[in-house]
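Got a structure for you, questions after.
Note that this complex is displayed minus one protein chain, with the remaining chains in position.
Naming follows writing order (A, B and C), and every chain is counted from residue 1.
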Amino acid sequence: MKIESRHLAFIGLAVVVVIAMLVGGRPDLTPSADSVRMHEYIASLAPGSVVMVSFDHEASSLPEIGPLAKAFLRHAFSRGVKLVGVSLLAEGTGIGYRLMEETGREYDCEYGKDFVFLGFKPQWVAAIVAMGESISKTYPEDYLGNTYQDIPMLAGVVNYSDVAGVVSIADGSLTTHWMEYGHARYGITVSAFVAAAMVTTYDPYLASGQMHAMVGGLRGAAEYESLIGVGGSGGRAMLAQTVAHLYVIVLIILGNVVYFRSRHTGRK
Amino acid sequence: MSLVSAVLISTAWIDPDRLPVLICGLVAIGIVLYTTFWRRGQERARMREIPGLKAVEEAIGRATEMARPILYTPGWGGDIQRPTTIASLNILSHVADKTAQYDCQLVYPTHDPVIMTVAQEVVRESYARAGCEDRFREDDIRYVSSSQFGYAAAVDGLISRLQPASIFLLGTFEAESLILAETGNSVGAIQIAGTDSTIQLSFFIVACDYTLIGEELFAASGYLSGDASILASVRAQDSLKVLIVVFLVLATIWATIAPDSSWWRF
Amino acid sequence: MDFGTLIAGILTLAIFTFLYRDNPIYRAAESLLIGVSIGYVLVITWTNTLMDLLFHPLFRRGDWPLVIPLLLGAMMFGRFYRRTGWLSRFPMAVLIGSGAGVAIPAMLDARTLRQISATVTPLFAGSAWADVSTIIVLAGVITTLSYFYFSREHRGALGFSSKTGTYFLMLFFGTTFGYTVMSRMSTFIGRVEFLLTDFLRLTG
Partner (left out) sequence: MRRKFPQLVCGLIGLLLFVVYFSRHPIASSINETVTREYWQIVFAFALLVGVVSFAKINLQGIERGEDRLYRIISLVGLISMPVLALIWGIGTGSPFMWVFDNVQVPMQSTVFALLAFFVASASLRGFRARSGPAFILLLAAMVALISRSDVGDLMSARFSDFAEWIRSNPSMSARRAILIGIGLGSLTTSLRVLLGLERTWLGKESK
């Protein structure tokens, strides 16, 4: 069995993360400006206003997206905001319904009165544009097969002008379509909870006002949880996350030490 | 003119919100057309070097010497409508010309059946031009899976089994980028990457030997093919950049003097 | 433990064996993943696209204009014979042409124009710190653009500007790397959680 330096790096990572997960723990965090801005935005919505939430992610990123989605849903449900769930990805459909259902139950919210899940429509651009014209025509039925007109909370919700904003929960670039079509064409306010990897991609959109507010990554989820005062898995995984980050930093430093040493001996 | 546009707008044929885009688009198109058709014949300006380009020849030479295959893949993120994919196919055509000449195996896995179809056409033509169409193997240009990590697993497997001497990762990549680049590194391949996906660029820069950043990919396709029209459009893009910089500076000064102005907002 | 979790756990471990190197266990799992994922896409495309968008509207509702995409699609099959291979260029032409037509205004608007106007910010309107930020952003955009200027060799002022641009680019790539590490670690932590909690039941 031939062990290379990369194998050692692999083993090290597995060991530190597994130990951190077994130990557990919950550190305190100072929320960043991004999280505070999102929190203020959701808190400013009047109870009873309707917000659309779009689950634009796949199953494979659930470990990161789940805590973000729950933090948002908890805040919205606790404020009495009514939520309309949709999904632009086939894989996000089952997950979106499950998340809304579970979180809604925590706050005694009733399906059909406080929240509803419409489900998935293919071709994201077409779906976004079609809803801009008419949501009921795009979704004649909800995810569970109820007719749109029979759902009490949807009475009077025709298109984006009857919705306070859309919150996209995304692991990739789908939020771009909400901004480039939903916002540019119909003027809907777009906010997003995104995977950390996407944060720098969306920065210019946030700076140009095409996006209203953004929270990113597990750290963002943990910050948001501390802002709304509930615990969640975002905080729980933060210890493992911190340890993993430190481990990567140690590797970077180690790599440079080896590099400069070999250069040094090479010169001699 | 203004009467015509007023009529068009009033009958809803032109969306007034999009008028600025239309005007800027026409100006940009005008500049591109002018550079392409009227200035094409002018002497070739001394272009700036792109480091990844020489490496392309080097990578092909290396594979030939070592008698090992070349692996070329356009990433999971693109489809045939994406300009990046088209630029990547241009470079593929150049690479295939060389592999046909030197009789070196070229393997091209892709996630998109349409890209597969076009790539087969491109490579077949290259082999025909070199007069050795019999050496072209359609199976080498293959569709693996549309699912992101199905594709990543398949290309990973190919890399570890074929042990290619050189790997080209040119196109639109998503999260699979680092999986491929690190596996390629573990088999000791020389790797040339290029993409417009900004997140993945950070990984390519860390893990690959040469990286074409964003627009460099478009320019590279022009340099390699030596196509005068592509080079002309690279020049047109440069003129547009100069215009943009002038605009930025002027508009910032203007906005500072007259903060209420808004002509610079699109 | 239910049967599904058992299978999922075994397959998870099989994929992880690739970290040591390519091996028969990984290869078997990889082959299965490729096959199943193609099968999944095939089924979803069949029901959501071919049935919902083409066959049902065409044959049940008599939506005859759909004959055009049907014909275009069928032309793709021309590829199976060398003599009819050129037929597949027509559907390709439609895809590529319409893609290009849509891309020109959309890219120009969302990527170029809006980003240009967002860069323009009045100076001396807020704090001194805000002005510093504004100037840095402006300098960053201009110098990075100059890095992508190809028509001339990068010497003199252009050389200085494009060199400065590389520093901005590296700052961006470094920051992005840092943020992306966070995502990647989260995913791995998720798999560890599955293995520890659901599969091995070591934590609750």
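As a convention for this text, contacts are C-beta pairs under 8 Å (C-beta built on N, C-alpha and C of every residue); 3 or more make two chains touch, one makes a residue touch a chain.
Since the model is a prediction, treat every value here as computed from it, not as a measurement.
> Could you list, sorted by label, every displayed chain in contact with the chain left out?
A, B, C
> In the full complex, which of B:T73, B:T99, B:S233 or B:T252 touches the chain missing from this view?
Counting the whole complex, the residue in contact with the absent chain is B:S233.
> What chain A residues would touch the chain not displayed?
Touching the chain left out of view, chain A contributes residues 5-6, 9-10, 12-14, 27-30, 32-34, 59-62, 94, 122-123, 125-126, 129, 196, 199-201, 203-204, 206-207, 217, 219, 238-239, 241-242, 244-249, 251-252, 254-256, 259.
> Extract the touching residues of chain B with respect to the undisplayed chain.
The list for chain B reads 11-15, 18-19, 21-22, 28-29, 32-33, 36, 80-81, 83-84, 86-87, 89-90, 93, 112-114, 116-118, 121-122, 124-126, 128-129, 138-139, 142-144, 146-150, 152-153, 175, 178-179, 181-183, 185, 196, 198, 203, 205-207, 213-215, 217-218, 229-230, 233-234, 236-237, 240-241, 244.
> Residues of chain C in contact with the chain that isn't shown?
4-5, 7-9, 11-12, 14-16, 18-19, 27-47, 49-50, 53-54, 65-66, 68-70, 72-74, 76-77, 79-80, 86, 89-108, 110-112, 115-116, 118-119, 133, 136-142, 144-145, 147-148, 165-182, 184-185, 187-188, 190-191, 194
As a working rule, only the chains that are shown with their structure count from here on.
> Of all the chains, which has the CA centre nearest the overall CA centre?
Central chain: C.
> Going by the contact definition up top, give me the pair of chains with the most C-beta pairs touching.
The largest set of C-beta contacts joins the chains B-C.
> Take the average of all CA coordinates in chain B, do the same for chain C, and state the distance between these two points in whole angstrom.
Taking the average C-alpha coordinate of chain B and of chain C, the gap between them is 14 Å.
> Just curious, how far off is chain B from chain A if you go by their C-alpha centres, in Å?
31
> Can you pull out the residues of chain A that are in contact with at least two other chains?
Within chain A, the residues that touch at least two other chains are 60, 197-198, 200-201.
> In chain C, what residues contact two or more other chains?
Residue numbers touching two or more other chains: 109, 114, 117, 172, 176, 180, 184.
> For a test of understanding, state which residues of chain C touch chain A in their complex under the given definition.
Chain C residues touching chain A: 19-20, 44, 48-49, 106, 109-110, 114-115, 117-118, 172, 175-176, 179-193, 196, 202-203.
> In the complex, go through chain C and note every residue touching chain B.
15, 18, 21-22, 26-27, 29-30, 33-34, 36-38, 40-41, 76, 79, 85, 88, 92, 95-96, 98-100, 102-105, 108-109, 112-114, 116-117, 119-125, 134, 138, 141-142, 145-146, 148-154, 169, 172-174, 176-177, 180, 184
> Sort out for me which residues of chain B touch chain C in the complex.
18, 20-22, 24-25, 28-29, 45-50, 79-83, 86, 114, 117-118, 121, 144-147, 149-150, 153-154, 156-157, 160-161, 175, 186, 198-199, 201-203, 205-206, 213-216, 219, 234-235, 237-238, 241, 244-245, 247-249, 251-252, 255-256, 259, 264-266
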